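Handing you a structure now.
Rather than the whole complex, this shows some of its chains in their spots.
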Amino acid sequence: MLKIEAIFRPERVGAVTDSLLAAGVTGFHYQNVTGQGQQKGVEVVTGRGGQTTRSASSKTLLVTVVSDDKKDAVVEAIVSASRTGEIGDGKIFVTEISDTIRVRTGEAGESAI
Amino acid sequence: MDSGHTSWMLIATALVFFMTPGLAFFYGGLVRAKNIINTVMMSFMSIAIVSIVWVLWGYSLAFGTGNAFIGDFSHLGLSGISFASAEGDDIPPLLFVAFQMMFAVITPALITGAFAERFKFSTYLIFLVLWSTLVYAPITHWVWASNVLADGTEVNGWLWDLGALDFAGGTVIHINAGIAAVAAALLVGKRRNPGIQPNNVPYVVLGAAILWLGWFGFNAGSAVAANDSAANAFLVTSLAASTAALTWGVISHLKTGKMGAVGVATGAVAGLVAITPAAGAVNAMGALAIGFGAGLICFYAVELLHKTKMDDALDVFAVHGIGGIWGAIATGIFALEAITGGTKGLIEGNVAQVGIQAVAVIATVAYSGIVSLIILFILDKIPGLGLRSSESDEDIGLDLAEHGEQSAVQDGAN
């Protein structure tokens, strides 16, 4: 089982979740985070008229746990839905996880995903 | 000058002022969180810019003698408006200027709901100047201008002469803004990726409450005196809003099993819009009828218009346009001689009044629709302006893109 964590632009969340469902993902969760990478943040005006660069921007972090064989399809689904080609598009991180439990039934392992 | 009337008009003016920030919150709560500052700023900048236009030339064009269609330049920069009240004035002349200024301010702000979340801000600022001058001032003149020349001739706006009843601005403000909203929504096009949920429901309710409060100044203030007519206008205003809010709530409860706050707040605004022309013409029972009609008609207008291709983001046409038209016609139906001080409505047997009201509606729709379209069309073509935000600005959100701000800081050092 793999945990796939994707960071992308918040305005893409609808496209990404549609794309994930199309790719057969059964569940996911997401939240807004503040991120910084090569895109060195966004220009903001200071309260009173000056300008400054805030060194971080809003991103959405989405997490989905899938079986190992779905990795490529899921990565592809996310990339295709969130890529703009501009700096700041985001990253996907893949981690192995050792177990999954479904709270409702208590079942564990692959079938609980 | 009567100190009582002056006192009422001072505070009525303040109340109408407060409506524009109220609108800012009403609209601001409805958009997505990334566009709330932009939406709020659209209303706020209307205060800043239209006020200046108003004292420089707007008031003169609207209320200067001129002819039946437009005023003149006799009061540029308020020249010729006396600081001191004349014998027989109920209120100081400058107070009337200020009261009307607040009406001029809120009208274009109403339109902004149509093109929320995708309009170029700098173009909007120029639009404010043009639209107040070319659309708002003339229509105001038609309905409310009434001047007496030195030789005793009256020079009135043509709708005033026609006998159209519009106590507090149903045509001038609401139908006018509602139809301009259609023009704007069509020309600016649909949002790329509209959300379905308002970002902040309490703001919507707060905005609606402030609008309701301010509307007491708007409608009861349109008596331009603290008198019986103001008292009646006050009462019917609140009743129409209540009835429309309840009607909207009940319909949506019947349809979905739920009574959303946004719907109820929108219903209240629809009721307020519809009672606006009627506030000096109908009694409490008339207000219940008008409010019920407003809730019902505007609810279905919203549903119907959502099925069209037009993206009037915050339903300005359905609420202010359709609601305003219903109000104008309903004024012709429910007007009572005892309250208007002379004019009867359909229920008292005066069929003609409905026709007169319809003429006022049609004239406003035609003029405002066409001129608004022309203004926006030209602004769209001017290099460096244009109506539409860039795609990336729209995606990031106009708060950051246009204003360099975020409505709330999320994480970290807070």
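Residue numbering begins at 1 within each chain, and the chains themselves are lettered A and B in the order written.
One rule holds in what follows: contacts are C-beta pairs under 8 Å (C-beta built on N, C-alpha and C of every residue); 3 or more make two chains touch, one makes a residue touch a chain.
Quick caveat, the model's predicted, so the values are computed rather than measured.
K.L.:
Work out the full complex's chain counts from this file and present them as a formula in the displayed labels.
P.N.:
A x3, B x3
Just so it is clear, only the chains that are shown with their structure count from here on.
K.L.:
I'd like the Å distance between the centres of subunit A and subunit B, where a centre is the mean of that chain's Cα atoms.
P.N.:
So the centre of subunit A lies 43 Å away from the centre of subunit B.
K.L.:
In the complex, go through subunit B and note every residue touching subunit A.
P.N.:
It is residues 34, 193, 392, 395-397, 400, 403-406, 410-412 of subunit B that touch subunit A.
K.L.:
Provide the residue numbers of subunit A that touch subunit B in the complex, in ascending order.
P.N.:
9-11, 14, 32-34, 42-45, 51, 56, 58, 86
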